[in-house]
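Below is a structure I'd like to ask you about.
Just one protein chain is left out here, and the rest sit where they should.
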């Protein structure tokens, strides 16, 4: 398991290669990268700053990865989340899941993103032409996370 | 849309960067890489050869990408599939989907893999210690593909 | 009419041919399959009703009731296993 919070940029190809290196039983890697967009809720966004809760963040992400490993048959998981000031186009978060079969990798990767959005202590502040604003939690993220509560395994 | 069938290896990081390059409205890229495993159906696999139907393959993949673009709100799609002889650990197939929001990217990426497994004309022949064998189509792949028929959009 | 017929994967190997040109006076995919089965041996075996195979007409998957046209490209192959 590879869980990191960092200011530096990450590279998807490098992370996925590290995840599966030397594991010839890996048949599937599903991955996700979230990027800073130049528009949000109808306003231009010129930059954003990500704040987090050092200590709790890492614990929360490990908890999510453990939950995914209980729920699906996984070989390994990587989660990398950036903090600090980011510009539109910058990658923010990476989740990659290696498994034998693709169904497990896809489900666990989407689960981890949905859970991270509602349970990992990160906060975004956007810079717009009319000033700074804290991003509000989305109802759609809560709905996406709650899907997994009722869903049967797999 | 970037659809390729090739013998050469591909690089996930390079493909995803090309997919989203210069698009600051991309908030999400979901991607999948399938790898050749060293074991399948209980037998050691020392190598595999992928055959395809030149001409139809590309058409079939474009059709699948078009279907995904109708069904979800997507910005761009890449599908790269290798043919020829591959060794355990070699990447076989890549599907990457860029969108504004992650739900569309995840759903379209998984849909494309499920559809590709049942509708794109590729065939795998495995080399095992007891000789060569053509891989049989999996019931689980047909079931995975059929999930999308009844499912509402998104 | 004259058809170009392609075979892939296990069927190509078992039939010992990847491509042929065939004079055909039937109407549908089902008629063509009857003609091929009448060759007996591996043809009758691989194309027997109930065996799993697919037919593409001009590079699109079709069902056996679809009519064929002159100069069509017909491909016969096992269920696909890529990805």
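Residue numbering begins at 1 within each chain, and the chains themselves are lettered A, B and C in the order written.
As a convention for this text, contacts are C-beta pairs under 8 Å (C-beta built on N, C-alpha and C of every residue); 3 or more make two chains touch, one makes a residue touch a chain.
Just so we're clear, the structure is a prediction, and the values are computed from it rather than from any experiment.
Which of the visible chains would the unseen chain be in contact with across the whole complex?
Contacts of the omitted chain with visible chains: A.
Out of A:59, A:85 or A:147, which touches the unshown chain?
Of the listed residues, the one touching the omitted chain is A:59.
Looking at the whole complex, which of A:72, A:106 or A:122 touches the chain that is not displayed?
Of the candidates A:72, A:106 or A:122, A:122 is in touch with the missing chain.
Of the residues in subunit A, which ones touch the absent chain?
Counting only subunit A, the missing chain is touched by 34, 50-53, 55-56, 59-60, 81, 92-93, 113, 116-125, 134-138.
Note that only the chains that are shown with their structure count from here on.
Take the average of all CA coordinates in subunit B, do the same for subunit C, and state the distance between these two points in whole angstrom.
For subunit B versus subunit C, the centre distance works out to 26 Å.
Report, in whole Å, the distance between the mean C-alpha point of subunit A and the mean C-alpha point of subunit C.
The mean C-alpha positions of subunit A and subunit C differ by 48 Å.
Please work out the Cα centroid separation of subunit A and subunit B, and write it as a whole number of Å.
A distance of 22 Å separates the two centres.
Among all residues of subunit A, which ones touch two or more of the remaining chains?
Answer for subunit A, listing residues that touch two or more other chains: there are none.
Which positions in subunit C touch two or more other chains at once?
In subunit C, no residue touches at least two other chains, as defined above.
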